[in-house]
Structures are given as structure tokens and as C-alpha cells.
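Note that this complex is displayed minus one protein chain, with the remaining chains in position.
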Amino acid sequence: MIANHGSNGHRELFIAPGRVGLWLFLGVATMVFAALVSAYIVRMGSADWHGLPKPGLLWVNTGILLLSSAALQWARLRERQGDSTNARLGVIAGAVLSALFLLGQIWAWGVLHRLGYFLATNPSSSFFYLLTGVHGLHLVGGLIVAAWTVRSPERFQLFVTYWHFLTIVWVVLFTLIVLT
Amino acid sequence: MSLHNNHGGFWTKYIFSQDHKVIAIQYTITALLIGLFGLVLSWVLRLQLGFPGSFQFLNPGSYYQILTQHGMIMIVYLLTAILLGGFGNYLIPLMIGARDMAFPFLNMLSYWVYLLSVIVLMAAFLVPGGPTGAGWTLYPPLSALPNAAPGSGWGIKLMLISLVIFIAAATMGGLNYVTTVLQCRTKGMTLMRMPLSVWGIFIASVMALFAFPALFVGGVMLLLDNLLGTSFFIPTVTLLGQQLPREGGNPLLFQHLFWYFGHPEVYVVILPAMGIASDLISTHSRKPIFGYKAMVIALAAIAAIGFIVWAHHMFVSGMNPYFGFFFAVSTLIIAIPSAVKVYNWLLTLWRGNIRFTTPMLFGIGWISTFIIGGLTGLPLGNVIADVPLHDTYFVVGHFHLVMGVAALMAILGGIYHWFPKVTGRMLNETLGKLHFWVTFVGAYMIFFPMFLLGILGVPRRYFDFNILGYLPPQTGLLNIVITVAALTVGAVQLLFLGNLIWSALKGKKAEANPWQATTLEWQTPTTPPPHGNWGAETPTVYRWAYDYSVPGAERDFIPQNVPAPALVGATRIESTL
Partner (left out) sequence: MQATLTSLVLVLIVVGAVVLVASGIWWFTPLASNWSEIDGALLITLAVIGIAFVVLNLFLAYLVLRYRHREQGRAQFIPDNPKIEKVLIGVTALGIVILLAPGLFAYSRFISPPRDALTIEVLGEQWRWSYRYPGPDGKLGRANPKLISPKNLFGIDLSDPAAQDDILSYTELHLPVNRPVLLHIRAKDVLHSFFIPSFRAKMDAVPGMVTHYWFIPTREGKFQAVCAELCGIGHHRMQSPVIVESSERFQEWLAKQPTVAATVKP
């Protein structure tokens, strides 16, 4: 890596570029989900919109995702304390819980499928698959990048921030789905 | 990777390079080639309109396919890519004194993903049914339904997939440009000392980051409507006598998503062009840009207001008519910062010492074409005046002049200006001037008459005008004149490409700073700059980017990295900031 930032030493409040880049990306992702949610709300107003059965599994999944965020947060704090053994434990817990969440989401798709709610059945089901799909892809993308960069403590910190963001996004989407 | 790894061999040096300059050249060449293709498509369109019925290989279906591809290629794959991926990549690190982008690997990836999007786009020409002919705006239901428009099979799917890939590339690039400007400026390079090129590209990148997600979402939903039978945008429709199993969808929802992206996209193209033009005009008239601070504020204002004007594209779309009041007012407010920029370019020339180099000619061409292109946006933004003009040739003339011709004036001027730094050789000036004059005068001949056709009420996107009962008899001749002008302007672009290739190999050797410019990219220790740009130390900046003709100074320019013994110019501007 070319030493790009050496000459920035003169500035007092220097933020690592990775951090700036991540926050910008969170802005971009926020726009994606904001556009989806707006489209959802507009489309919801049409006469052909029917409610969707909400598998109880979704509540479990939400709990799992919250736990994965918590585990990763714990790992991040341990890491900062220099306690790498426990940090690793937290990362493993977080990874397992994340995988469980993704499996749970796919399972929820299966449940809806068996109830006869396919992608094109009703706009409510179309949006359900779309929202969960886009959110899931963001998780999978995050995991792929994480597998690559998790060894760097600095980047691990960023990854945890990203994960919290996706957890918050899911809570918002889940609330929207449950309420409508 | 160290500073001196240029021994990595051919592949890492020229192909999978992480050097922002190599990536910039890759972006530029790819964009110019696909742009050349888009240009050739426009010749076919003009041949049909100038000489209707003379070309057996053309039918309405293929005409609309070519029309659609021409629009999308020019706006997204040429203009956006060359301004951000080409100029942004080359100029940002050099102009702010950085060694490279903040994320060089992501930068490289951005180019390869862009190339993939271009390949997917081009693949549409080879698939059964050909590319989509639903218009570059891709409005459903036409774009979403089977057999509604030409290319409704594979064509539209590849178009949408290509756009999604392009958005990924643009996002990777945008994250880089914004982060680099914020975090990698060299010592002394405060934000208010940055050249306007960097400001334009920076603000445009921010806009691109926050506008493209709307197209991404709209595109994915449209793809699902097309591919998997959902009804996001499709209401109950009867197509070709068959009622389709869709209901309840909202075509206007797509238009909102599209223009929420589409209008900022106009500024994604125009803001970098404004920045580049500002630097061309200032450098070659040997005078500081007039009202630098006002120029920066105007860029930011245009960007901010640019996010709340999108529905002026939808005044007669059937949306709630009361929205018209709001969007007309917001749209016309944008005219004020845009006008400020025009005044400031003119006032930069005022009492200047104008050198008629090729880049300067393009700078002057930019001012003139931006004036006519920008002004003709006012009737379209003034909601009631838009009612007769909407979707007529008036609109075609307007957007071609403002974001086609004017933006190209800045791009071409920029290429003539920075080519010596990129290659170490000068472009041929005689060919350059010929290129300018034919392009500039030709552009007026092509697009000015379109305003009159629009006022007359000739709709756009017509394969021929045979049914229109109200055309004066001379209209056929006018269309021939436009076509001949278009072909001539097109031919001279080929001359330009020849000039690029010939000069890169055989052109006159360039000095390090042939235009005697102040900005940092001209102060590199070697030309072209190596990977890492600077020698042992990155430069230190002592002054703003426009110390031209400072009273009392020995020469008529003072580079930004020259320390300041209390000079009038530098101190004066510091005190105003």
C-alpha cells in the first residue's frame, strides 16, 4: 500500500479513510432501503394489496440477529481490551448466529411458499421477498468481505459497525412488515 | 505494495493496475470507445430522419432500439464514466497532492466492474430480439411487458442487469473519490484551496452515491416485473387483445424512482464539466476564476436543490397536478446558481489575457453552449410552458445542448488540456482547432432548429413525421441539413480519435507545465508522473489554485506549492475566506 496519509499528520482530527468510506457506504445503503420502503408505502395504498401471514419464525430470526450483533459488539470491546481469546469467541458466536439468521430467513421463505405465497402472488409477498432478499444479500456481502479482512483489528471494528447497521435496518423492515 | 513496485510486470502495470492514472486511462479509453459506438448509432437515427425510407435495414423497431441504446450509452456509459472514472481518477489525487486514491484496490475493481457492465450492455446486440427499444427512460409497462416493445425478451433484462452492475462500479468509484478528497489532501491543501475541477467532481460523486440507489431499486423491481411476473409497476392491462394476469401496480412509482436518480444524474455530469471548464477558462485567460467562493457555493447549491426537482420531468405524467407548483418553483430556483456560474465565467474573461489554445476554444464553446442549453431549460421547468413542449423536439434540443454538447465541450477541452501531462506529448493544435470549429458550429446547426420544431409541436421519438399534418413543407429540407451537420460533426470526432492516437505516439514532446498553470498536477517531478505521483515528499500547498497575473509577481502565474512571501493575491484571498 502506498503511504498516502503520512502528510495528513498535521491535522488534529484524523479519521482513517476506511472509516469514512464505510460511513459513506452506510449512507448509500440507507438510500437503497429508503427507496424500497418508500416504494412499499406507495404500493401498499393500492386496492389489490392483501396482508401477508407473518411466520412466527421471523420473531425468532430477529432475536438471533440482535444476538449476533451483541456478540460481535462484545468481541469488539474485548478486542479493544487486548483480550484476543475472548474476542475470537465473540467472533465465532457472531458468525454462527449470523449464519443461523440467514438460514432462518430462507426457512421463512419456505414457510410462505408452502402457504402458497409466491413472489408474484401479491405485492405484499413480492415486497417481502424483495426486502428480505436485498437485506440478506447485504449480510452475505458483509460476511464475504469480513472473511477476508477479519484478521485486521481496524477492519474488524468497521465490520461490526456495518453489522449493527444491518441489524437496525432489519428491525425497521421487520416492523414495517409486521405492521402492514 | 511499495512505492517502487513498478517492476511488477506488464499485467500489474498496465492491466490490473491500482495506479489511479492507469485506471483513469482505462476508464477514458473504454468510455470513448463505447461513446464512439453511441455516436455511430446517432448517425443511423439521423439518416432515417433526414432521408426517411431510404434505408431498407431500418424499421420502426430497430429505430427505437437504436434510439434507446444511443441515449443510455451516452448518458451513463460515456458521460458519467468518463467524467468520474476518467477525469475524477486522474485529477483528484494529482490536484490535491495525494499519491493515489484512498482505496486503490477498490478503484481497480471499479474499472473492471464498469467494463463488465459495458460488455453486458453490448451483449444485448447479439441476443435474440436485440436490445430494448423501450426508450432510455425504460418506463413500464412498455419496458416490462412481453412483446410490448422491441427487445422485450433478453434485451431489457440485459439492460437492467448492466445498469445494476454499472451502479456497483460507480458506487465503488464514488466512495473512493469522496473519501480521497476528504482524507488524502496534502499539507496546506484546505478545501477552499482546491481547484474547481476537484470541487465539481467531489460534489458530483456525492450526488451519484445518493442518487444511484433509487435507480438500483427501480431497476431491480422492474426486472422482477419483467422476469418473474410481479406487479410492482404493472396495473391491469390488456395487451394485444390479451388481459395479463397483473393488477394494481403503479407506473408512476417507477417514474418517481427513475427521476429521483435521473435528475441528479444530470448534475453528476454537469458539475464536473463546470469544474473542468472553470479551470480551462481561468488558466488560459491568465486570470483567477472570478468569485471562487461563489462558484463553490453555487456547485453545492445546485447539488442540494438538484435532489428536490425531479418531478419536473413528470408535469404531464398524471401525477397529482398540485405538485407542479412546487417542482416548477424549485426548478427555476436552480437557475440562479447556474446563472451565477455563467456570469463568473464571463467575468473571468473580462480584463483577461486570453490565449486561443485548443482547450480555451473548447472553454469558450462550453460557455456558449451551456448558455443556450441552460436557458432552454427554463420553459421546460415553468410548468405551464412545459405542457405544450413536453416530449417534443424542444426537449431533445435542450438536453443535447446542455448535457451532451456542453458537457462534451468541457470533456474535450479537458482532454486537450491534460493530454500533455498524461502522455508527455502535445496534441496536434491544428487538428484540434479544426475539431473544435466543426463541432461547435455543427452542434448549433443540429440542435438549434430542434427548438423551433418543438415549438411547432413535433413529438420526439418518431420514426418519421409522415402523419403530422401541420409541418411546413421546408421541414424535410431542415431535417436533411440537420443530418448532414450531424454526420460532419461525427466525422470530425473520428479525426479527434486519430489525433489522440497519433499524438500519443508521435506528438511533440510536452514540457512539464506547458500551459503555465498553477495547480499541483503540473508541478510533478516527472511527466508523465510515475506510480505514486510525487518524489520523496508530497508537495506542500501555500496558496489557492488561481494565482494568475498577481500584481508584483515576476511571472503571470504562481504554482500552489510555491511558498508565499506576502503576495497580494494570496493574502487577499486568504482574508476573504
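Points to keep in mind about this one:
As written, the chains take the letters A and B, and residue 1 is the first residue of each chain.
Methods note: a contact is a pair of C-beta atoms (placed from the backbone, for glycine too) under 8 Å apart; a residue touches a chain by one contact, two chains touch by 3 or more.
All of these numbers come straight from a predicted model, not from anything done at the bench.
Taking every chain of the complex into account, the absent chain touches B. Contact with the chain not shown here comes from a single listed residue; of B:104, B:155, B:288 or B:306, that residue is B:288. Within the complete assembly, B:139 is the residue of B:37, B:139 or B:310 that touches the hidden chain.
Across B:164, B:340, B:434 or B:564, the residue that sits in touch with the chain not pictured is B:340. Residue B:361 is the one among B:25, B:361, B:446 or B:517 that touches the chain not shown.
Although one chain is hidden here, its contacts on chain B can still be listed: residues 59-61, 64, 133-135, 139, 141-142, 145, 148-150, 235-241, 243, 247-252, 285-288, 290-294, 316-318, 321-322, 324-325, 328-329, 332-333, 335-336, 339-340, 342-344, 346-347, 349-356, 361, 364, 367-368, 371-372, 375-376, 378-379, 382-385, 387-392, 437, 440-441, 444, 448-449, 452-453, 455-457, 459, 461-470, 472, 474-475, 478, 546, 548-551, 556, 568-569, 572-573, 576.
The definition used in the following text is that only the chains that are shown with their structure count from here on.
Touching chain B in their complex are the following residues of chain A: 1-8, 10, 14-18, 20-21, 24-25, 27-29, 31-32, 34-36, 39, 42-43, 46-49, 119-120, 123, 126, 130, 134. Here chain B touches chain A in the complex through residues 1-3, 97-100, 102-104, 171, 174-176, 178-180, 182-187, 209-210, 212-214, 216-218, 220-221, 224, 228-232, 247-250, 253, 256-257, 260, 531-532, 537-538, going by the rule given at the top.
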